[in-house]
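Written below as structure tokens is the structure these notes are about.
Of the protein chains in this complex, one is absent; all others appear in place.
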Amino acid sequence: MSADAKVYIKGRAADAHEAHHHVMPISTYLKVFGALMVLTVLTVVVSYLDLGPLALGVAMLVAVIKAAAVIGYFMHLKFDTRFHTFVFLSTLLFVAIFFTLTFFDLKTRDMMNQTWDSHAYARDAGLDQKPALRDTRPLTAEEIEHLKTHGHH
Amino acid sequence: MSTAHVGHEAALGHDAHGDGHDHAAHPPHLRHHFDNSGQQESAAKLGMWIFLATELLMFSGLFLAYFVVRSNYPEMVLEAHERLDKILGAINTVVLIFSSLTMALAVRASQTNQRVQARWYLLVTILCAMTFMVVKYMEYSAKIEHGTLPGRFYAEHVQDLAAGVEGTLDRWYGGYQLFFGIYFAMTGLHGIHVLVGIGLIIWIMWKNEKGAYSSEYYTPVENVGLYWHLVDLIWIFLFPLLYLVK
Partner (left out) sequence: MTTTTLEEQIHGGHGAHPEEVDYLRAKRGIWSWMTTVDHKRIGVMYMVGTLLGFLVAGVLALIFRADLMTPDSELGRELYNKLFTLHGAIMVFIFIIPAIPAALGNFFLPLMLGTKDVAFPRLNLMSFYVWVLGLIVLLAAIIAGNLDTGWTFYTPYSIKSNADGSGNIAPLVLATTGAFILGFSSILTGVNFIVTVHKMRAPGMTWNRMPLFVWASYATAVIQVLATPVLAITLLLLMLENVFQIGIFNPAWGGDPVLFQHFFWFYSHPAVYIMILPAFGIISETISVHSKKHIFGYKAIALSSVAIAIISFLVWGHHMFVSGQSEFAAALFSFLTFAVAVPTAIKVFSWVATLYKGVITWNASMLYTLTFLFTFTIGGLTGIFLGALSVDIHFHDSYFVVAHFHYVMMGGTVIALLAGIHHWFPKMFGKMYNEGHARIGVILVFIGFNMTFFTQFMLGSQGMPRRYAEYDPVFQPYHVISSIGSFILGAGLLWTLVYLVMALKNGKKAPANPWGAASLEWATQSPPIEHNFHETPHVDTDPYNYPEIDRTAAKAHH
């Protein structure tokens, strides 16, 4: 094929090397890696702080920033065809639809009917009352009692 | 309008007869149904991104399941997650992110015709992936030993030396088996992806040794890289959700 041959991609005349061969300097990769390490430390530190209901939000925010760094630089999406970004973002849109509509049901289910109440189930099964158990700390009297009656000695 | 088409065959520089065309004019990696390398490469990359979309949607089901369990049994999840080893989780996070870095550098090396560098970067990536699996193996063995297993296999061994009591908790005690069900499902599927990734990178490395890739053609390296970064990406969410969350 001669160098000046006209080629067609996507039904239009186009450059034979449509895809961009964008080369990033190694230092950029290292900087991104450094940022990811800092953010990892941040995630761990945050998990030891008592942020209450904010904890999940903060952890997810940090994870999203880390993910964006991996996608943008390691996966080259920032320098890639914009359509790939579109593919990626629309995937997230459908994930969001999946989550939102399912949770819309779960969170509004007990408002009008009582066919299945997860909280009542948890209460009846005693899942919401038991204290934390770790094999390193002394057991409470209640736990010892439970083990004596239910546990296998 | 009919005259407009005369001679396009010549302008295209090829004809449509796969058997009749001049193979010498084509680079060896170009498959016959593509017009040129640019078309082949952009098709392969789009295909890979769409494949990644399917992976994301598949994992999204597990994430949704996780959030449902968490929303139904918030305290149980908090108690159960204390049984995971945060240190090992953090080590694996660092290992996996580092492997992502070396993978990205391997792609860059192929991009810039540095075959030997690519070899070493790929090797480090494989070693990191294997380290990840070894740590995972240690974690899983500990879970099996303690009996913190999913569903009906949950039989946690607990003891209190001071009180002189030791015994086994069944799954009706704290509902922890629900957390371990989702933990093993998520890390298990992720682990399978890591194993597949190791296989793919070994394949890429072998082809690299044979000199299959250059700055002209490195799409497979790039695509395996994309896959590997996705594996990393999912772990970036798994780590805080399973190991750290309060």
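Going in written order, the chains are labelled A and B, and every chain counts its residues from 1.
Everything that follows uses one rule, which is that a residue touches a chain if its C-beta (ideal position, glycine included) is under 8 Å from a C-beta of that chain, and two chains touch if they have at least 3 such contacts.
All values reported here derive from a predicted model rather than from experimental measurement.
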Tell me which residue among B:65, B:88, B:130 or B:245 touches the hidden chain in the full complex. B:65
Full-complex touch with the removed chain, picking from B:97, B:122, B:182 or B:201, is B:182
Absent-chain interface residues of chain A come out as 8-13, 83, 91, 94, 97-98, 101-102, 104-113, 115-116, 118, 121, 125, 127
Could I get the residues of chain B that touch the absent chain, sorted low to high? 1-9, 12, 14-18, 32-33, 35, 39, 42-43, 46-47, 50-51, 53-62, 64-65, 68-69, 72-73, 149-153, 175, 177-178, 181-182, 184-185, 189
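Criterion: only the chains that are shown with their structure count from here on.
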Sort out for me which residues of chain A touch chain B in the complex. 1-2, 5-9, 14-19, 21, 23-24, 26, 29-30, 32-33, 36-37, 40, 43-44, 46-47, 50-51, 55-56, 59-60, 62-63, 66-67, 70-71, 73-75, 80-81, 83-84, 87-88, 90-92, 94-95, 98-99, 102-103, 106-107, 118-119, 122, 125-128, 130-135, 138-139, 143-144, 146-148, 150-153
If you look only at chain B, which of its residues touch chain A in the complex? 11-14, 25-26, 35-39, 41-42, 45-46, 49-50, 52-53, 56-57, 60-61, 63-64, 67-68, 71-73, 75-76, 78-79, 82-83, 86, 90, 93-94, 97-98, 100-101, 103-105, 108, 111-112, 146, 156-160, 162-163, 165-170, 172-175, 215, 225-226, 229-230, 232-233, 236-237, 239-241, 244-246
